[in-house]
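Heads up, one of the protein chains got dropped from this complex, but the rest are sitting where they should.
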Amino acid sequence: MFVKVLKKLGSYILVLIGLSILVFIIARVIPGDPARQALGPNVSEETVQALRVKMNLDKPLPVQYYLWLKGAVQLDLGASLLTRRPVIQDIRQYLPATLEIVLLSAVFMALGGILLGILATKYTGKWLDGLIRVLSYLGIVSPSFVWAILFMLLFGYLIPILPTTGRIAQSIAEPQHITGMFTVDYLMRGNFVGFWDAFRHLILPSIALMLGGMAQAARLTRGNMVENTMKDYILAERAYGIPEKRLLHRYLLKPSLIPTITVMAMDIASIFGNAFLVENLFNYPGLSRYGLSAMLNKDINAISGVVMVLGLIFIILNILSDLIVAWLDPRVRLMGGGEE
Amino acid sequence: MSEKNATGSVVDICDLHVYYKTYAGMVKVLNGVNLHVSPGEKVAIVGETGCGKTTTVKSILRILANNSVVPEGEIFFKGQDVLKMKTAQVKQLRGSGVSMIFQDPTMSLNPVFTIGEQMFEAIRNSGQKDANKKDVQQQLAVQALRDTSMPDPERILLSYPFQLSGGMRQRVCIAMSLATPRDMVIADEPTTNLDVTIQDQVLRILTDRVESKHSSLILITHSLGVARETSDRIYVMYAGNMVETASTTELFRQQLHPYTVALMRCIPRLSGGGVAEGISGRIPNYLDPPAGCRFAPRCPMANKRCFREKPGFYDQGDGHCVACFLYEKEGGC
Amino acid sequence: MLMGEIILDVKGLKKYFPITKGKQKGLFVKAIDGIDFDIREGETLGLVGESGSGKSTTAYNVIGMYHATAGTMTFKGQDISMSSDKRSKQLKRDIQMVFQDPGTTLNPQRNVRQILTLPLAIHNMIDQKDPIGQVLRLLETVELPAEYLYKYPMSLGGGERQMLAIARALSTDPSMIVLDEPTSSLDVSIQAKIINMLLRLQKQRNLSYLFITHDLSLMRNLATKVAIMYLGKIAEIAPVEVFFSKPRHPYTQMLLSAIPVISEAEEEIRQNKIESKGEIPSPVNVPVGCSFNTRCPYATRRCFEEDPIMEETEPGHFVRCHMVHT
Partner (left out) sequence: MNEESKTTSINETASTPKRDRLDEIKKLWYKFSLNRMSVVGLGIVLFVLILAVFQPILAPYPDHVGAVVDFQNASKAPCASYWMGTDTVGRDIMSRIFYAYRGAFTMGLGVLIVTVPFGSVLGLIAGYWKNKWYSTLIMRVTDVFLALPPMILALCVCSILRPNMFNSLLAMCFAWWPWYTRLTYSMATSLRNEMYVKSSELLGASKAHILFKEILPNCTGSILTKATLDMGWVILTGATLSFVGLGEQPPTPALGTMVSDGAKYLPTQWWISIFPALAIMLIVLGFNLMGDGVKDMLSGKE
């Protein structure tokens, strides 16, 4: 078991190294001349040359990669061409904001998705099931930026009950930096007014982000549960007179949840992806908005930095989902085998 | 039917029809099944793949698939009409009346719960006195496992199904089904996927447990040999009908229905002598089954009437009944 | 019965699978642990055993799916202990196989004609003048109607699929067919048909069969010689008449006792009934001494210390048990 965990961890580290190569290729090799790319056509050749030397672009590719990776490991991701600050400092500032929004979104998604899935299973074939199905389709097919626009229209102009821009109202002072997540920081300081305001700012973007994933999770949960209802073990348990409610919530849910978990981890990853647009629309100062502006301005150091951080987060996400699956599925936990 | 209920039978099925709604149309599986089980009796239902054995017994517990319909027929459990039962009565029927052992022990235990969790749940729902108490559950479960000659029952309770071999799992299922007293146990091909030496042990444990608890048993099997060695009476089933029933000794002394006769000839014997050519043709399509006797298209003795009319269940004396016009008599079974 | 030449001769065959994962890493699954048998032309050897006895592994070794760990296999005087990718085309043609579950051995995406043409194409045996007629003749030998030519396996019944699998095996005109439980997933009425067809084909073409099964009663009616396998070793092997009239090994007796029978005549065969107990141990941790000692009612101290050797108790009847002398 221990060896297995180590092996798995090793493979994740391998993926991380591979990812660094991929990012290196995207940012430094594809553009041909990253320095010119970054500075644009209107800058003199000398300035570009100076940047080339500064970014080690005058050295052979493997050396460049080595130097870049060496820096990255020491948390030196170079300076952002846009903010003129070290990229790592920018990330430190913006990452907590994104984490805050994504975490809330993930919680909404998991709870909502599983709940709706259970409800749809309970009323299979009834109108509620049909309604949930239609809503799921709606959720799945609408890109999150459309939700974001709709919410801004709805709450920004028609019924302005929730804020549609920024992290915190201007009248409230930003909290002292502890974790960087405003809600948590306010809570730790006992500032409930601040917490409530920060929380209200999170609601719309996180809902816009999670609707697609929630719909996906609901459909998947329902699909697995309905498929399992005809399994012999459920028939057998029903034949022992176990009440339908308990059967549904315990004996049917647990085995049906296992495949959903892995997919949900992927959905959370794509929430990060969608955050690139949604944060921008809600003018929410998070890592994704930072990443997007880096991309639009060809800020190569910032792009590589953001992507590496996201890659690291996704790998942690994968490890977490592996752990949850192992916790739910004794076959994985005790044998290391599972459904494979 | 009412007088029959008074005779104190455990289960009585009268003229049961079960259909399944599918995209291709109505699949008419059961075509008037009659079944009668007395207290303490061990009955075997023998038939080939797809003849409706499983559907018959699942209907007793009302665990048929959602797309099934019962257009005709009645099922009585100790005089109560099962098909008209309310939720509470169904719970009682399942909790303490009838239990069922499924064919594939790898599929019939929940893979993500321990044996103990599953057994305790079954006991809790049995309506048994003090069944909600943890120690009572533990005690009953351990006793039940010990009765099925399982080594180290306490450890078994903490194991997950995948940690046990097929034979062990089937013994767990037997133990679970008889952890609390039952009027009847249904075993649906409990040994089909097991080796003969394991089959032998499991069948012995099953009959032993059923006898010691004074339960009735319905054993579904495709093997006449298994039926002969475990049951008091045998029903031979073909394409949704009971075609012949008799006490086990009587049936092996004399088979009447052409299907039973042909089936018996196909079985390879340990004493040699080869096997017959088999039965030509295959089981009818349930979407559009033959109008008369469902065996007529494959029957060497069939005449025009067999294709038109469905035969009754004719008593030949001593409870030996045959559904074939060759043995037509007054009075049904 | 007139016996032909020895066509397949297996000596000291072993097949170990290394365990690469988990707690038992480094150990071996001893699927086959030294077996000897031979098959003559026109003969059927019934290889009987419980799951985990190594009977299927034996079949897979003969057909070349595995490379033997030790021992020799000669087929018509030629060494065949290599795996199938090293075997000559002629050899692949000459030994064919029918697998247990016809549902899984026929590709659901290929129709009857494609399935039957494949072996012919590989072995350059296609009748260029009448390729369809050639396939139809194959269907005819297994009594399948010509209408099935373009059907897919899914639309055939279980028995028909198995007949198709037999037709595929026959297409290259082999002299030996390995049959791995070909009827165990079928109903008896269909099994009867297939068994009779196999017997008929054997007579017509002087085929040799290596028939893997768990069903002793079936072997009584089909085999000329029966071998019982237990934990990778042959416990007893004898001509069919001798085998059923004088079973010597306690395991054989236990198996015979466990078989549910349907007539008095059969009851007589298993007069000294042995109640079956226990399960077949893991082939990773084979018991020391006689491998059957954990379940044998007659086991003595010697059985736990010393592995018995194969002894010929009468011509053609070999038993691997310390008891044969008592």
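Order as written gives the chain letters A, B and C; numbering starts at 1 within each chain.
Convention: a contact is a pair of C-beta atoms (placed from the backbone, for glycine too) under 8 Å apart; a residue touches a chain by one contact, two chains touch by 3 or more.
These numbers come from a predicted model, not from an experiment.
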Looking at the full complex, which residue from B:249, B:285 or B:303 touches the chain that isn't shown here? B:285
Among C:11, C:137, C:151 or C:205, the residue in touch with the chain that has been omitted: C:151
Selected from A:168, A:292 or A:325 as touching the chain missing from the view: A:292
Out of A:188, A:203 or A:269, which touches the unshown chain? A:269
Hey, which subunit A residues sit against the chain that's not shown? 11, 14-16, 18-19, 21-23, 26-27, 30-31, 37, 137-138, 140-143, 145-146, 149, 152-153, 156-158, 230, 232, 266, 269-270, 272-274, 276-277, 280-281, 292, 295-296, 298, 303, 307, 310-311, 314-315
Residues from subunit C at the interface with the omitted partner, ascending: 63-65, 84-85, 89, 92, 97, 99, 101, 104-111, 118-119, 122-123, 147-151, 154-157, 168, 172
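In this text, only the chains that are shown with their structure count from here on.
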What is the distance in Å between the mean C-alpha positions of subunit A and subunit C? 56
For subunit A, residue numbers touching 2 or more other chains are 335
Give me the residue numbers in subunit B that touch at least two other chains, ranges are fine. none
For the complex, give me every residue of subunit B touching subunit A. 58, 61, 63, 65-66, 90-96, 98-100, 102-104, 107-114, 118, 121-122, 125-126, 160, 162-163, 173, 176
Subunit C - residues contacting subunit B, complex: 50-51, 157-159, 187-193, 195-196, 214-218, 220-222, 244, 254-263, 265-266, 268-270, 275-277, 279-280
Quick one: which bits of subunit B touch subunit C in the complex? Just the residue numbers, please. 48-49, 165, 167-168, 195-201, 222-226, 228-229, 252, 262-279, 282
